[in-house]
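A short worksheet on the structure shown next.
What you see is the complex with one protein chain gone and the rest in place.
Now for chain A:
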Amino acid sequence: MFNLAEMKDTIKIEPSGFRKKKAQAITDEINRKYANKVLQDVGLCIAMHDILYASEGFIHHGDGCSYVTVRFRLVIFRPFVGEIITGKIRSCNQEGVRVTLGFFDDIFIPYHYLQDNSEFNADEQVWVWMYDENEMFMDLDETIRFRVESEQFFDTSPSVRPKKEGVDTPDLSANSAKQAPYSLTNLPYVGQKDMNAVVLANALSEIRTVASESITAAFGDYRA
């Protein structure tokens, strides 16, 4: 789920930070710059892990800040494809189920990846898994275990974001369609906690076969 990325960057320490110890000042600046941000093709940055190397600080002409070249490692949230994670159901709609981990929300399970015989209950706005005439409701805030099937990165810089239809203002961010910078598509493994092991085992063997045979086909449909 979490891994480390090695980075190199020039960190600016403002004069107000000179009172701190150097390592602490660098750590604070790196965290300010990277924490809770998605880096393209790297993942969601959580916090700095350690500093591998830091140069002496340079002060440029006409500027009181100290510039330090730092090589450091960041803790990154980036599950590998095939990883199993537990999360909570955030919302359900016709398209599928949205799952949240608290710190990461852009997890989506398309309906065709749900267990066989799952139906969308429009009254309750939840998905229901019909298993042996039992109705298993996938209620909101329910803990769910899923497998990461694929991941997508989108460059969200204003200049390359897709344009929203029919809107044309000078404000670039209002112009463009909302798109998560990093999102996961998943296969659910276990809907509800209180199902017994046999049920799970059956469901799993079903999912496995489905997964191996038709994922590519199903995914093609979904994309289209």
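Methods note: contacts are C-beta pairs under 8 Å (C-beta built on N, C-alpha and C of every residue); 3 or more make two chains touch, one makes a residue touch a chain; residues count from 1.
Note that in this section contacts and distances are computed from a predicted model.
Only one of "Bacterial surface antigen (D15) domain-containing protein", "DNA-directed RNA polymerase III subunit RPC9", "Peroxisome assembly protein 22" or "Eukaryotic mitochondrial regulator protein-domain-containing protein" fits the UniProt record of the hidden chain, and that name is "DNA-directed RNA polymerase III subunit RPC9". Note on the undisplayed chain: of the listed residues A:R73, A:R90 or A:H112, the one touching it is A:R73. Checked against the hidden chain, the listed residues A:S55, A:T86 or A:Q179 yield one contact partner: A:T86.
Among the residues A:L101, A:L140 or A:A180, only A:L101 touches the chain that is left out of the figure.
Seen across the whole complex, the unshown chain contacts chain A at 1-9, 16-17, 19-21, 24, 27-28, 31-32, 35-37, 39, 41-43, 46-49, 71, 73, 75-76, 78, 80, 83-84, 86, 101-103, 145, 147, 189, 197, 200-201, 204.
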